[in-house]
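Below is one structure; the comments refer to it alone.
Only a single protein chain was left out; the remaining protein chains are all shown in position.
Right after this comes chain A.
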Amino acid sequence: MDFFVPLDLREPINQAVDSLVVRYGDRLHVLNDLILQGLLLPLERALRGAPPWVILLVVALLAWRATRRWQVALPLTVACYLIGCFGLWDALMQTLALVLVATVLAVVAGLPLGIVAAHSRRLRAVVLPVLDVMQTLPTFVYLIPAVMLFGLGKVPAILATVVYAICPLVRLTDLGLRQVDPDVQEAAHSFGTTRWQMLLGVQLPLAWPSILAGVNQTVMMALSMVVVASMIGARGLGEEVLAGIQTLDVGRGLQAGLAIVLLAVAIDRITQGFGRVRRPIRDEERRS
């Protein structure tokens, strides 16, 4: 007799996935088209269609708005310009579109989840462990069923990215909301706020830095997924890296990898800048 009781999960899981594909395949293809036609393709067209200098200007303005320092905004803009110099502008725009759509979807799903988790201890006990599993499960394991359900292409890549990247957003939203000063909440409560007034007027604004830190993490994790995503048909910088690996063209791979890093730094600085609490001291001269 063997010490280990034989257990086999393979068949049940295969059958479950198969029946999922058979039963919901059509509907999931509708979702596929919705994300593709409704979100990704228009954004991608806009980004690739716009003259590069417009995009660079937007980056510069965003970076300045976020950090209020041209010492930061200028190098970030130059970094993006450099990616164009590598001949990777088009790939950069494709990757940017992918990451932006994944981030938007992650926020749309993750923010409400975080709010729910912050308000209910019981739901938090369910949500957070599930998220941990989603984050730690090897990507390829759910990439393949995703491909089976949605077909090859950008949408399964985006959904796999969302699954992987949503965790920090939910966690940091939950944390940020739970750390809102109870004295301030009590005071707001004493003036007769409704739940919505409390959430929108007090809790979310005060949790904002934490939520933005979550968005920042989510974008970073989405970026780290672009190479994996390119394996199932997403285009862009990840595809370049992959092509570099496949043809043993180290230079090509590293160059595209460097572009990803530069993009990551740019997005990181900008989202972090927006997350910082900044209350201008006005009328300073008058008071002194």
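Convention: a residue touches a chain if its C-beta (ideal position, glycine included) is under 8 Å from a C-beta of that chain, and two chains touch if they have at least 3 such contacts; residues count from 1.
To be clear about the criterion, contacts and distances are computed from a predicted model.
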item	value
Missing subunit (named according to UniProt) among the choices "ATP-binding cassette domain-containing protein", "SpoVR family protein", "Carbohydrate ABC transporter membrane protein 1, CUT1 family" or "Cytochrome c oxidase subunit 3"	"ATP-binding cassette domain-containing protein"
Which of A:87, A:112 or A:205 contacts the chain that the document leaves out	A:205
For chain A, residues in touch with the removed chain	183-184, 186-194, 197, 201-202, 205-206, 208, 277, 279, 281-283, 286-287
